[in-house]
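A single protein chain has been removed from this complex, and every other one stays in its place.
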Amino acid sequence: MASAQKSKPGNYFEDFHVGMEIIHATPQTLTEGDIALYRALTGNRYAQYSSAEFARAAGMAGLSIDPLHAFHVVFGKSVPDISLNAVANLGYADGRFFLPVMPGDTLNTVSEVIGIKQNSNGKTGVVWVRTRGFNQRGETVMSFVRWVMVNKFEMDNPAPDPVIPDLPDAVPASELEGYPDMRDWDAALSGSPHMFDDYAVGEKINHVDGMTVEEAEHQIATRLYQNTAKVHFDAHGQKDSRFGKRLIYGGVVISIARSLAFNGLANAGQMLAINAGSHVSPLFAGDTIYAWSEVLDKAVLSETCGALRLRLVAVKDQDPGAFAYRTDAGKYADGVLLDFDYWAAIPKR
Amino acid sequence: MASAQKSKPGNYFEDFHVGMEIIHATPQTLTEGDIALYRALTGNRYAQYSSAEFARAAGMAGLSIDPLHAFHVVFGKSVPDISLNAVANLGYADGRFFLPVMPGDTLNTVSEVIGIKQNSNGKTGVVWVRTRGFNQRGETVMSFVRWVMVNKFEMDNPAPDPVIPDLPDAVPASELEGYPDMRDWDAALSGSPHMFDDYAVGEKINHVDGMTVEEAEHQIATRLYQNTAKVHFDAHGQKDSRFGKRLIYGGVVISIARSLAFNGLANAGQMLAINAGSHVSPLFAGDTIYAWSEVLDKAVLSETCGALRLRLVAVKDQDPGAFAYRTDAGKYADGVLLDFDYWAAIPKR
Partner (left out) sequence: MASAQKSKPGNYFEDFHVGMEIIHATPQTLTEGDIALYRALTGNRYAQYSSAEFARAAGMAGLSIDPLHAFHVVFGKSVPDISLNAVANLGYADGRFFLPVMPGDTLNTVSEVIGIKQNSNGKTGVVWVRTRGFNQRGETVMSFVRWVMVNKFEMDNPAPDPVIPDLPDAVPASELEGYPDMRDWDAALSGSPHMFDDYAVGEKINHVDGMTVEEAEHQIATRLYQNTAKVHFDAHGQKDSRFGKRLIYGGVVISIARSLAFNGLANAGQMLAINAGSHVSPLFAGDTIYAWSEVLDKAVLSETCGALRLRLVAVKDQDPGAFAYRTDAGKYADGVLLDFDYWAAIPKR
């Protein structure tokens, strides 16, 4: 008596409809253990996520989970329902971090389908979801939109009426939340004298350092977030895939690139919003990640705190000082892994 | 002045006698750090071991150490005294989990030799031990029997009178302990609608997903449990061994197979007893583990909680949907890694 029905097959394009709400499984309590592991796996060195004293002096409640870490956890929960049968993770938009996640907090994840459009080939479609993370008190700690290309279950199934959500190019600076006062900020301890005032729109920063990713590292990180996408873990199953090997979860690239960005942006450690993001090309074990940033915009948030809008570009096996991005034809240059646009809090002088 | 005597050579077959009690070294305090690492290394997603709130709603005291994790810790302590010179880890029986292990608890391990029998070749013998784990209050948190084939120190030493312990085929359902009331169980958060009532004896479940194990991963996990068996860590020393490389600790296989079993048994996350278990073939780094389960028995434990007796079979580099187990001749089929028989708690409707 064999039963396949007890295992989850994941959702196909036909399973989604606009307005549908999905409560995702496996709430996760995050602890100091998660913080230590995140640091050890990504190289995170931003002072407010490394030292409880520094965090409190900066006006935070204590040592909290890096917002990007919390993002991976909330994202990870949505994978079994949203992207288990995804062909591609197409993009992020309108990501907002509202509240800190403190050790001991438990994250729950709920997604709402906000857009849907069948592709002209009839085999796949694009699904847009807004995913929200809640803590154990039911408070929304973050919200973001992502869209994925998902396989149809049967090509002959009729196409739904397309609904394409209206998404902002960027989160308006006036809507940024959750930044502390950053008044008592020790630049010797944070690792850089460069404050809000020192960065100019258009400025590009070479983060210099590189980090090679091993199979064990990305698997451990991806399991820490309880992201279960098969392509990251199953070398046997991947042998017959397009790339013939395991793909590294894109969130690993974002976190390592952000950790590398410490060297040049040490005071901009707190992510406030994700404006846009796309995984331009895949990363495999043995590849080395480098990163550079460009200041896209600046905004004053308070008397003591500003925000930088940054483009974070991760590249593979090449000098980030070449600032590789797009070719003259507008395509991404060879070796570009990630194009990520976000707001970060940074103290004013 | 060279001294070898300060280092422990481990025990040989002649060192064991029935009734001997061995207090094992290195008590270990388990913390939220261990929980985070166990999740990151195994992919554990059972909701009651992921969320403190879910655990409390299910009637547990809070976020506790997964019983299988605690088992590896208790087992690990016994290795330097029991199986450092072991040729093979032959089996487990009569494993019972009595009390939860909470973060901050310290585990101590004591073993008693309960059986002994020299093999006819005169070179090795089988030793049966009952190993118990205690917390810092002296309460027994678990107990299990295992038997190992151990080298003799000298072939000419006389054989002891054989004593073969009487072991149950399975822990009787009436003797299962430590299950919570599971009354307030949220099936959306746990990841599956399938409860006690939905499983039938004889039903087989394909857990679908695969997980490839890297050298770094199994070494980190095995050290987390403070299991020191040389075969898992010493590539140089293993070059001249039968397999020519490091062997992966069998407990890594059990834990990963159990984590894969989430996909099909998400509500059966709490192990209550180990009825039997054997490591059928070795796992090496780079191999991919898949798993399937069979429901062997069912038992009602309370008004709200039942137990499933499950056979968990781990296979290597093959579709678990083929349900490989034994050949017509009764031998284990190619690629079977683990045959593990246990009871798990699961809520009733």
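Each chain carries a letter (A and B) given by its place in the written order, and its residues are counted from 1.
Quick note on the criterion: a contact is a pair of C-beta atoms (placed from the backbone, for glycine too) under 8 Å apart; a residue touches a chain by one contact, two chains touch by 3 or more.
Note that the coordinates shown come from a computational prediction; the quantities given were computed from them, not determined experimentally.
Residue in contact with the omitted chain (choice from A:42, A:106, A:228 or A:304): A:42.
In the complete complex, the hidden chain is touched by one of A:90, A:173 or A:211, namely A:211. Of B:173, B:187, B:216 or B:299, it is B:216 that touches the chain left out of the display. In the full complex, subunit B contacts the hidden chain through residues 1-4, 6-8, 23, 25-29, 31-34, 36-37, 80, 103-104, 106, 108, 136, 214-217, 219-221, 223-224, 226, 228, 230, 233-237, 246. The chain not shown here touches subunit A at positions 31-37, 39-43, 45, 47, 50-54, 63, 188-192, 194, 198-200, 202-212, 214-217, 220, 263-266, 286-288, 317-318, 321, 323.
Heads up, the rule we're going with is that only the chains that are shown with their structure count from here on.
Remark: subunit A and subunit B have CA centroids separated by 36 Å (rounded to whole angstrom).
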